[in-house]
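Shown below is the structure under consideration.
All protein chains of the complex are present and in place, except for one that has been dropped.
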Amino acid sequence: MTQSKKIAILGASGYTGAELVRLISSHPFMDIVALGADRKAGMEMSEVFPHLRHIDLPKLIKTEEINFDNIDLCFCALPHVTSQNIISKLPKKLKIIDLSADFRLQDTNEYLKWYGCEHQASKLQLEAVYGLTEFYRDSIKSARLVAGTGCNAAAGQYALRPLIKANLVNLDDIIIDLKTGVSGAGRSLKEGLLHSELSEGSHPYAIGGTHRHLAEFDQEFSNLAGRPVKIQFTPTLLPVNRGIIANVYVKGDPEAIYAEFKKAYSKEHFMKLLPYGETPSTRHVRGSNYCHIGVTADRISDRAMVIVTLDNLTKGSSGQALQNANLMLDLPEEMGLEMAPLFP
Amino acid sequence: MTQSKKIAILGASGYTGAELVRLISSHPFMDIVALGADRKAGMEMSEVFPHLRHIDLPKLIKTEEINFDNIDLCFCALPHVTSQNIISKLPKKLKIIDLSADFRLQDTNEYLKWYGCEHQASKLQLEAVYGLTEFYRDSIKSARLVAGTGCNAAAGQYALRPLIKANLVNLDDIIIDLKTGVSGAGRSLKEGLLHSELSEGSHPYAIGGTHRHLAEFDQEFSNLAGRPVKIQFTPTLLPVNRGIIANVYVKGDPEAIYAEFKKAYSKEHFMKLLPYGETPSTRHVRGSNYCHIGVTADRISDRAMVIVTLDNLTKGSSGQALQNANLMLDLPEEMGLEMAPLFP
Amino acid sequence: MTQSKKIAILGASGYTGAELVRLISSHPFMDIVALGADRKAGMEMSEVFPHLRHIDLPKLIKTEEINFDNIDLCFCALPHVTSQNIISKLPKKLKIIDLSADFRLQDTNEYLKWYGCEHQASKLQLEAVYGLTEFYRDSIKSARLVAGTGCNAAAGQYALRPLIKANLVNLDDIIIDLKTGVSGAGRSLKEGLLHSELSEGSHPYAIGGTHRHLAEFDQEFSNLAGRPVKIQFTPTLLPVNRGIIANVYVKGDPEAIYAEFKKAYSKEHFMKLLPYGETPSTRHVRGSNYCHIGVTADRISDRAMVIVTLDNLTKGSSGQALQNANLMLDLPEEMGLEMAPLFP
Partner (left out) sequence: MTQSKKIAILGASGYTGAELVRLISSHPFMDIVALGADRKAGMEMSEVFPHLRHIDLPKLIKTEEINFDNIDLCFCALPHVTSQNIISKLPKKLKIIDLSADFRLQDTNEYLKWYGCEHQASKLQLEAVYGLTEFYRDSIKSARLVAGTGCNAAAGQYALRPLIKANLVNLDDIIIDLKTGVSGAGRSLKEGLLHSELSEGSHPYAIGGTHRHLAEFDQEFSNLAGRPVKIQFTPTLLPVNRGIIANVYVKGDPEAIYAEFKKAYSKEHFMKLLPYGETPSTRHVRGSNYCHIGVTADRISDRAMVIVTLDNLTKGSSGQALQNANLMLDLPEEMGLEMAPLFP
């Protein structure tokens, strides 16, 4: 019989940390043995997140208080910059999944450009594997350090990787118009995240090609295409807590595109291709690790729209991380991740 | 090894039907073998509820097309009146959990009074067991027909049964001011349930002691007290999909009340008593089968407020039903029901 | 002193009808003398729309009961098809503003194509003026019958008309990705409009170039360009009641585009051009007749995004109608329309 794996979570007082706890609480072979949260050290998790009140969990402690000797895998759900500093000090053989942006970019110059600060752990970057499970599965299995992707970056790549790889779309004319829920911005105290500011309305942000997830798109799409690829990407904030939905506008043959997705995703447990022409909805993946994809032709010939939806905290972040953890720990990839979405 | 139980769900195209499917999809020992939905017969469940797209499910069919021979238990998630008519025609030995109001009231005169029509299956009523699990556990275990409680009725009873039984509160001065999410009203086409009508606002409804769940309160509280008990009960509609939270105003000693809850619920898996004076929130039980209870003293002596929250579709309805089904099928009571709430 | 104009509203039981009443109640020179609503005839407006309870209004009556002799202007807020049939029977000299789709398309073949039925009043179509105030002001002033625009069509045209006219963008590569609130769908009983179905999520609809407002875009943009123009247009439903915001992707010089908007809108009372690079938000126009426009360059050269936001019920529909009514009745164009948006 499989023995339970011992899990630590750093950054447990944020939304992705809490989502990891939620998911792992249903995982049959993982035990949470340490929860790190520097500012809230000393508190019970049930004080910080009362919805987890029914789960028997260790108290929040400071990272330095954690004994990593017996830990099989550590999730790091900290802000970028903090993350690289802390991971630098963790045992060199510890399996780690970092949910921050710190190890997503192979080229640390790109990190400097998009995140505005020098990378402090460029040596660790060399061993980091990009965590988009369906496309880096084998490398993740044998990785020690996996970098979780941006939630928007995951959505966009699910729509575009197969098409770019198969050379089915015009690489110079790709637009991702993406809508995202509020929880993607985390639990930080910003005026713009107050309920009174956000509810009952919507607005784009990070317009004009300034959103940091573009760094991931640039890296991955250029690698795939074998030449520089720059796309347009605009996110819009929705007055909902969870969910990303992206309209991806491409120039190419819609039916060939659909056929390619069929090929790419028919054996992928969490990727659900809708019947041709159907429309996905954020509410049909909410709280789950599933990703729904639709393809539709436009009335203008040779143009298609790919619509992708996923839950930013689950498939876009903590669910992806758990899926990767299963691979790294030699457990079934989908273990603990098959709960149905919550609707209504 | 336990063999999977074969399950049928009638009324699968409504919200409580879909919630049953969501829950059972994570249950290790139940298989859904038939889904009934008369108006939507012939459709796939994924067309009616795309969030269940990833689950392998039978097609929706008419009730009369279902072969009940091998079915171990049938959930009936139909509207009242329809429910009693259909259940009357089901095999007499079939285990049934009815989620409608049809078999909640022992006295069919009360049914007539509150629901405005004669009960057509008063003989069946005689064998029906009231489905509030924590208080009817033994009867439910051996029952053939269990009547799921009203969702508001469940919330109110969790707050009051222990207090009435222990004679801790003034029976003539009980007020339940309850707030409920929209999904409790079902998927029916009513102007008042449109998004534009409901979002961004709130209002009480069924005011003045006219809400039908009062019939359950009257029956249960009077039985407990051994004399007629009539409470005041006003529900208010919240612009959220799931969740009930009730402020229950009682006259009695707050600390004695708290002690009584400790006694009543400390061994109950799904009942979570908060530290004295703390406030529960609908969002901390959302999508789960847990019920959070808080007790606080008022500044006026000998007055207390009990606050109860649960998810109307889960603990208030389909989760309760599954909990009862586990009992009736001799499975562990909490099986398939321990997922954590979805927050944020 | 100006004498008050006598106003009739047909279709007063719908959202655009109610919005007309809301606006006109603050108009110093208009009196509502008749409210038509066939299905709700006999009811008080305060029963149908309790938020108008404080206003002294005539009872709802059937259209045929209205005496149009003394009416100066009639707003027709009925569904399409119904609208043309009723307007055909109204006095031939009555000034009319129709808010439906019935008189927006000059070519009745286009009407047949997009709305799926023969136009029954093609003679009236000949005298109809398209109601996009800022661009048809002079014709509206002298018109008898004005056709209110589609709410999405208004938003898209505010973003594109000046650019197409000035030949500043590639006409074959225009994408409007638009997000819209729920009230645009009216008060009709559809499962998809229920609160439980819509809140807490988002999804595109009418994908692939099938939304009927494309007929207006085709007509207007082709007229402006002097050659056929077909754009891509995808609407997404937001879980908010009011507000449209459109990301309009164009190929052209962002600074030239901004300069053109400055020229086009600097004297327009209700059109507010934001500082270059700033982002508008639906919540900043909510409930008002103002339209906010932003322009931003993309990181890719020669690409720009125009962002337009307006309230679909006000500037996109009933506010536009009142603005046109002011013109037709020789009143100051902005009269009764200058209230500030409601935020938060």
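Points worth noting:
In order of appearance the chains are A, B and C, and numbering begins at 1 in each one.
The rule is simple: contacts are C-beta pairs under 8 Å (C-beta built on N, C-alpha and C of every residue); 3 or more make two chains touch, one makes a residue touch a chain.
These numbers were taken from a predicted model, which means no experiment stands behind them.
Contact with the chain not shown here comes from a single listed residue; of B:P28, B:G42, B:P91 or B:G209, that residue is B:G209.
Among A:K89, A:K123 or A:K190, only A:K190 touches the chain that is left out of the view.
Of the listed positions B:S13, B:S100, B:Q219 or B:T296, the one in contact with the omitted chain in the full complex is B:T296.
Among B:D72, B:D102, B:E134 or B:E197, the one in contact with the hidden chain is B:E197. Listed residues A:T16, A:N241, A:S288 or A:T309: the one in touch with the omitted chain is A:N241. Against the chain not shown here, chain C presents residues 15, 18, 21-22, 25-26, 49-55, 182-183, 199-200, 241-242, 272, 274, 280-281, 283-288, 290, 292, 338-344. One chain is missing from the display, and on chain B it is touched by residues 173, 175, 177, 179, 196-197, 199-205, 207-210, 214, 230, 232, 234, 236, 238-243, 245, 247, 249, 277, 279-283, 286, 296-300, 303, 305, 307, 309, 344. Against the chain not displayed here, chain A makes contact via residues 15, 182-183, 187, 189-191, 193-200, 239-241.
Keep in mind that, in the parts below, only the chains that are shown with their structure count from here on.
Among the inter-chain contacts, the highest number of C-beta pairs connects A-C.
Among the remaining chains, the Cα-based centre furthest from that of chain C is the centre of B. In chain B, 15, 182-183, 199-200, 241 are the positions where the chain touches two or more neighbouring chains simultaneously.
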